[in-house]
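Note that one protein chain is taken out, while the other chains of the complex remain in position.
Residue numbering begins at 1 within each chain, and the chains themselves are lettered A and B in the order written.
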Amino acid sequence: MRFITEFRSSELSAGLLSQIRLRSRTPARLMEFCGGHTVAIFKHGIRQVLPATLEMVSGPGCPVCVTANADIDKAIALSQVPGVIITTFGDMLKVPGSRLSLQEAKAGGADVRMVYSTMDAIKIANENADKAIVFLGIGFEATAPTIAASIIQAKERGIDNYYVLSLNKLCPPAIRAILDSGEVRLNGLICPGHVSTVIGSHPWGAIAREYHIPCVISGFEPVDILQCVSMLVAQIEKGEARVEIAYRRGVRPEGNPEAIKLMEMVFEPAPARWRGMGELPASGLKLRREYQQFDAELAFDIIAEPACEPEGCICGDILRGTKVPQDCPLFASTCTPEHPVGPCMVSSEGSCSAHYLYGGSLAG
Amino acid sequence: MQDRILLAHGSGGKLARELVEKSFLRVLANPLLARLDDSAVFDLSGKIAFTTDSHVVSPIFFPGGDIGRLAVCGTVNDLAMSGARPLYLSLALIIEEGLTMSELDRVMASIQKAAEEAGVKIITGDTKVVGRGSADGLFINTTGIGVVPEGVDISGSNARPGDKIVLSGNIGDHSIAVLSKREGLSFATDLKSDCAPLGNLVAEMLAASLSIRCLRDPTRGGLASTLNEIAGQSGVGIRIEEEKIPVREEVLGACEMLGLDPLHLANEGKLVAVVPAQDAEAVLKAMRVNCYGKEAAIVGEVSAEHPGRVVMKTGLGTSRIVDMLVGEPLPRIC
Partner (left out) sequence: MCLAIPALIKSIDGLEAEAEIGGISRRISLQLTPEARVGDYAIVHTGYAISIMDQEEAEETLKILGEMASLVEESG
């Protein structure tokens, strides 16, 4: 597959690895923020081959994992409203809320349908004029413009039975919160690839300057990740702290202005609840007044019982990078992919899931 | 005859009898079935293999097959995976009220075709009809009987360190073919399900080596789950190489798009064999001559290390654990 296979080349990877091993002298802790990077790193066994000077820690970049229980409960409450069809990305189906997951709600009779795209949700809205189709908006800045686009489409086409529950979040505020807390000492950031495709490199440039930490934007194939690590190491060894784009084929400094425009047309920043980090100002997206007819929060009376967190679950600490899955008393005993307690084990991008499935006794 | 199945078709009266004669007997024509006794009675000697399966796939017609073919092949293959020669099948249908006759006839024709190819006879059956909404169109249960030849001892607990792991061909075709038709995921592909009866393939493999240790068809849960089962049952480790596993480009493309792992996808016409190292080449050669084994490949071996675990060497040369599938493989956006 073009532009995928070439970036999985073992020769190119070997070359980059040698470069990393040659250059890396200073012990450094690198955080990958994006859940997709977490999975890629584990899938390709990248931790195993990095030199001992480099430690990798995962951040809260899995949109499912950072969705607060109370918000999942909202989605489930919506699924119980008669005449509502919930459309959602597959990632959300198995995540347990305070009491139920969407999959369990579906087994109980709720109309919950998995879709790959908001385009499919709009199609379902068109085909079910007598129902209310609520789309669960999760994801960061790569996904938010696609949801915005669907709302704009719905407005243009006069589709009046399409709603979005906006649980979308923004990356830079979360990274700042982690850096501000000082809980984890970080020496470099592996910045999200497809979020940056939309928002460009300037937000990371600001973070690099303000916190004096190297930021390199990475793609998702092994060659991409190793190239990113190599560039981070180069900066660390030289004491530099700036933003660089390793994923040059996918990210431009200005990002995608059209996508940003549509996102800003439909959404405005709002405070949002992050699992493990509490409420962060201006870290979520809310529908603007001009589009409030599509806002599920306003259209429906969402009555959810008070949220409760699962006892013993330390997903919050894991998401902030202060603990690893093995620190959790529930990991691999009570909490497994078959019977997940917290979202970090459910989501294929969650740290716990990645450690459990790919790490095991061979984890680097 | 009505053009849709009604509740009355399942209630044992005249309408039911008409259905049996027109839609079943005529298509599945064989003397044992034609007797329409409450049980089929026949002589059989030797070591008997006996298996049952229920089939609930939706949609019931998919590229490359349908629930009928799936049912026959599924049960034939379960028998074949014990090394048995498949002989007889039972066929029980649970039909949703409202299924059209033409859909039923299509499924029956497919069942007959698959049975013929597999060399099995369907000798007893049952029909029930349930109300609308209770059965996704059609559910099928098949039970199969076969005979295991002398000298054949195949079991998931037989794998030993040093044995080779042989895979009969491309993985993931069935899952992706079926997924491509699912609402909310629709993408276009020429990919067809690989649904196929493997009785003959197994017979030819056994002719090349009677010492085959294990045979399994990686259906739900995919290759990953199958290998984990064998590793667990035999108390051994299994090491496979990513580069050696045959996967079609279309399957890779769909997996990339949806965030799926080919190792977790269901296959309906493939098998995994654990073969003593010295016989592996001979078995491979025999497989490649069969139409269902053309892309057969040795993908790994059994190890004494990490018992119960399956480890894969990635394209990068690193290792990662391959775990069993948990639940259904769900497409993801992240």
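FYI, a residue touches a chain if its C-beta (ideal position, glycine included) is under 8 Å from a C-beta of that chain, and two chains touch if they have at least 3 such contacts.
Keep in mind it's a predicted model, so treat the numbers as computed, not measured.
Taking the full complex into account, find the residue in A:V195, A:A208, A:V229 or A:C313 that is in contact with the omitted chain.
Considering the complete complex, A:V195 is the one touching the chain left out.
Among A:Q227, A:S283 or A:S351, choose the residue that contacts the chain missing from this document, as touch is defined above.
The missing chain is touched by A:Q227.
Pick out which of A:A142, A:M277 or A:C315 touches the chain that's been left out of the picture.
Only one listed residue reaches the unshown chain, and that is A:A142.
For chain A, which residues lie in contact with the unshown chain of the complex?
On the chain A side, contact with the omitted chain comes from 1-4, 6-7, 11-12, 14-16, 18-19, 34-37, 61, 63, 89, 116-120, 139-143, 145-146, 149, 152-153, 171, 192-195, 197-198, 220, 223, 227, 248-252, 256, 258-259, 262, 349.
Which residue numbers on chain B touch the omitted chain?
Residue positions of chain B that touch the missing chain: 176, 180, 186-191, 248-250, 252-254, 256-257, 259, 332-334.
Here, only the chains that are shown with their structure count from here on.
What's the distance between the Cα centroids of chain A and chain B, rounded to whole Å?
The separation of the two C-alpha centroids amounts to 37 Å.
Quick one: in the complex, what on chain B touches chain A?
Contacts found on chain B: 183-186, 249, 252-253, 256-259, 306, 309, 311, 314-321, 323, 326-327, 330-334.
Using the touch definition up top, name the residues of chain A that touch chain B in the complex.
Interface residues on chain A, with respect to chain B: 1, 4, 8, 10, 13-14, 35-36, 42-46, 48-49, 62-64, 87, 89-91, 93-94, 113-116, 120, 124, 139, 143, 222, 336-338, 347-349, 356-362.
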